[in-house]
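Shown here: the complex without one of its protein chains, the others still in place.
Labels run A and B following the written order; every chain starts at residue 1.
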Amino acid sequence: MHPAPSVIFFTVSSGLGFGLLAWLGTGNPAVNGLSAFVMYFLGYGFAVGGLLSSVFHLANKKNAIKAFSQWRTSWLSREAVLSVITLLTVAPYAIGRIFFDTTLETLGLIGSALCVVTVLSTSMIYAQLKTVPRWNNGFTPLLFVLYMISGGALFTDRVGIAVYLLIALGILQVLAWRDGDNRTVNNKTDMGTATGLGRIGKVRQYEPPHTGQNYLLKEMAYQVARKHVLKLRLIAFVAAFLLPILALMAFADTPSFGAPMALVFHLLGVLASRWLFFAEARHAVANYYGR
Amino acid sequence: MTTLPTQTDKKLGLVIDLDTCVGCHGCVTSCKGWNTQNYGVPLSDKDAYGDPSGTFLNRVHSYEVQPDTGGAAQTIHFPRSCLHCEDAPCVTVCPTGASYKREEDGIVLVNENDCMGCGLCAWACPYGARELDALAGVMKKCTLCVDRIYNENLPEEDRIPACVRTCPAGARHFGDLGDPNSDVSKLVAERGGMDLMPELGTKPVNKYLPPRPKDTLDCSQSLEPVATEAKGFLGWLDKALEKL
Partner (left out) sequence: MGATAGTRIGARPSPDVSDEVRQTTCYMCACRCGINVHMKDGKVAYIEGNRDHPVNKGVLCAKGSSGIMQHNAPSRLRAPLKRVGPRGSGEFEEISWDEALEIATSWLKPIRETNPEKLAFFTGRDQSQSFTSFWAQNFGTPNYAAHGGFCSVNMAAAGIYTMGGAFWEFGQPDWDRAKLFMIFGVAEDHDSNPIKMGIGRLKANGGKIIGVNPIRSGYNAVADEWVGITPGTDGLFILALIHELMKAGKIDLDYLSRYTNAPAFINESEGPEKGLLLRDEDGKVLVMDRKSKDLVPFDTKGVRPDLNATHERDGVTHRTVFHSMATRYLDPQYAPEAVADQCGVSADRIKAIAALIAKTAFDEAIELDQPWTDFRGETHDKMIGRPVTFHSMRGISAHSNGFQTCRALHVLQILLGSVEVPGGFRFKPPYPKPVEAHPAPHCGVKPMSPLDGPHLGFVRGPEGLALKEDGSPARIDKAFTWENPMSAHGLMHMVIANAHAGDPYKIDTLFMYMANMAWNSTMNTKGTIEMLTDKDENGDYVIPHFIYSDAYSSETVAYADLVLPDTTYLERHDCISLLDRPICEADGAADAIRWPVVEPDRDVRGFQSVLCELGARLDLPAFVNEDGSQKWADYADYIQTHQRKPGIGPLAGFRGEDGDQNGRGAPNPNQLDAYIENGGFWVNHIEEEAQYFKPWNKAYQDWAVEIGILDTPMPYLFQLYVEPMRKFQLAAEGHGDRQPPDHLRQRIKDTMDPLPIWYAPFEGTLVDEEEFPVHALTQRPMAMYHSWGTQNAWLRQIHGRNPLYVPTKIWEANGFKDGDWAKVTSHHGEITVPVAHMAALNDNTVWTWNAIGKRKGAWALKEDAPEATKGFLLNHLIHELLPSRGDGMRWANSDPITGQASWFDLKVRIEKSEAPPDESQPAFPPIKSPVGQGPEDLAWEVGK
C-alpha cells in the first residue's frame, strides 16, 4: 500500500497523543496545574494533530463531517466518533487536574479506557481488511495498542514499565513482521483465484490493462525492494526498541533525561515501522497487476 | 446507511465470457464515455497529453496461463469491473454512508454528494473496482449503468449497460442473477460460471464464464488415403466421378 505521509503521521501522532492521555487518566503521573496543562496540551496536540492530519488524506474534505454517521458498520466512522467522545470525556478530568486540583478518578479511568478503545478502532480500520493479509490479523490491534501504551509510558517517564513494554513490543513487532511475511506469501489468494484461471494452470500477466498510471497502481500496487525492507526493519527495530531501552538503562538515574531521549528514538522508530506497515502491505488488487 | 441489505429484490449484474472476450477494450472506453457524460462527476484524466493517469470503471487485463496438463500457454483477456458483491466490504467500511447497496436490485453505488474521498472502500475491495477520481476527489465505480437500465429516455433495447451494448464479441451479458430462470443464470449454470476470489467471502453477483478447454485436437486422427501416388489418385478420381 502507498505509504502516505499524512496517514503515517496520523496513526503515529494520534497513537502517541491517546497513549499519553491514557496514562494521564490513570492519575499516575499525578500532574497538576501547569505541568498538567503542558501534558494535556501535548496529549491533545498529538491526538488532535493526528486526527487533523488524517483529514489531509481526504480527497474531498468538505464531506469529512459525514464520517461521524456510519458508526454501525464502519471502523473509520467509529474511530471518528470515539475520538470525539474520548477527547470530550478526558476534558473534564483534565480541567479538574489543571484548574481545580481535583481528580475525577472514575472519569479518568473511563477516559483512559476510551483512549485505548479509540486506538483499537483506528487499528481495526486496517485489521478488518481481508484484502491486506498483513493487516488482517490480531497483530495489528495488539501492536497499535502496545505502541500507544509504550509511547505514553515513555512520555510520562514510566521508565520501569516502559522497558518491559518495549521488550514485549519489540518481540511482538518482530513476530508480526515474520507473520506478515508469511501471510503475504501464503494466503489463499493469488493471481489464480483473482482471475479464476488458476484452475487451468499457472497464471501470469502478459499485458497490463493500461500503460498509463491509475489510482490503483499508485495506491495499492506500491512495492518496496526486499533489501530496503530489511534495512528499514533494522532501523525501525534499533530506533524503536533497542536505543530507547539502552537510553533508559544508561540514564536510569536521570529518567527526566533518559525518557525523553528514549521517546525521540522510539518515535523515529515508530515512524519507520509505520512506513513499513503500509509499504510492505500487499493488497489483493496487486494480484491483478502481477505486482 | 452502510449496513448491507439482508436481501435484495433482484441481483442485477454482469456475466463475462472469458472464452469469447477478444480483449478489444471496447467496453473500457464506452464505459468511460457514458460515465464521463452521465452519472456523477466526469471521469477525469490527469496529464492527459503527457504521462496520463485517468479514472476508468472497467479495465481489461491480458493474462497467460500455462496449463497444468502441459501444452501451449494460453492467452486470456480479462475485463475487470465492480462485481456488485452481496457481501460488499466496500460498503460497510464507508464512514460517510456514501457507499451503499441498493435493496431493489443489489447495485452498489457511491453517492458522490456524501463521499469524502478517504479511499477506504477501495482498500476494502479486493477487485480493484473503485478508483478515486483525482480531479473531483470522489470515489468512482461501476454503476451497472443504473442511469441506463431503467432509463425511459432510451429505447427499451438500449436499457442495458453501455459496456454490454457495445461489446462486439458478445462476451458481456446483463441480467438478474437472483432469478434462476433468467438468461444469465442459465448461462452461468450451463458454462460453470465462477466467482472471483471466493475465499474472501464477498459473494460477487457478477460471474465469469471460464475459457473452454483449448488445444484439445486429437492428433492421432488422420485421413485415410485413397491412393498413395498421383496415378492411383487419378484412377480413384475416375471412379468417384462416375458416382457423381
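The rule we apply is simple: a contact is a pair of C-beta atoms (placed from the backbone, for glycine too) under 8 Å apart; a residue touches a chain by one contact, two chains touch by 3 or more.
Just so you know, these numbers come straight off a predicted model, no measurement behind them.
Visitor: Please pick, from B:Tyr100, B:Trp123 or B:Phe174, the residue that touches the omitted chain in the full complex.
Guide: B:Tyr100
Visitor: Kindly note down the residues of subunit B that lie in touch with the hidden chain.
Guide: Residues in contact with the chain left out: 1, 19-26, 28-30, 32-34, 36-39, 41-54, 56, 62, 64, 66, 72-77, 97-98, 100, 102, 104, 109, 111-114, 135-136, 146-147, 150-154, 157, 162, 165-171, 212, 214-230, 233-234, 236-238, 240-241, 244.
Visitor: Please output the residues of subunit A touching the missing chain, sorted low to high.
Guide: 65-66, 68-71, 81, 204, 206-207, 209-212, 214
One rule holds in what follows: only the chains that are shown with their structure count from here on.
Visitor: Going by the contact rule set out above, which residues of subunit B touch subunit A in the complex?
Guide: So the residues of subunit B in touch with subunit A come to 1-4, 18, 28, 51-56, 59-69, 74-76, 78, 80, 89, 91-98, 113-120, 122-128, 131-134, 136-138, 194-201, 208, 210-211.
Visitor: Subunit B touches which residues of subunit A in the complex?
Guide: Interface residues on the subunit A side: 1, 57-64, 66-70, 72-77, 80, 125, 128-132, 188-189, 191, 193-197, 199-210, 212-216, 218-220, 283-285, 288-289.
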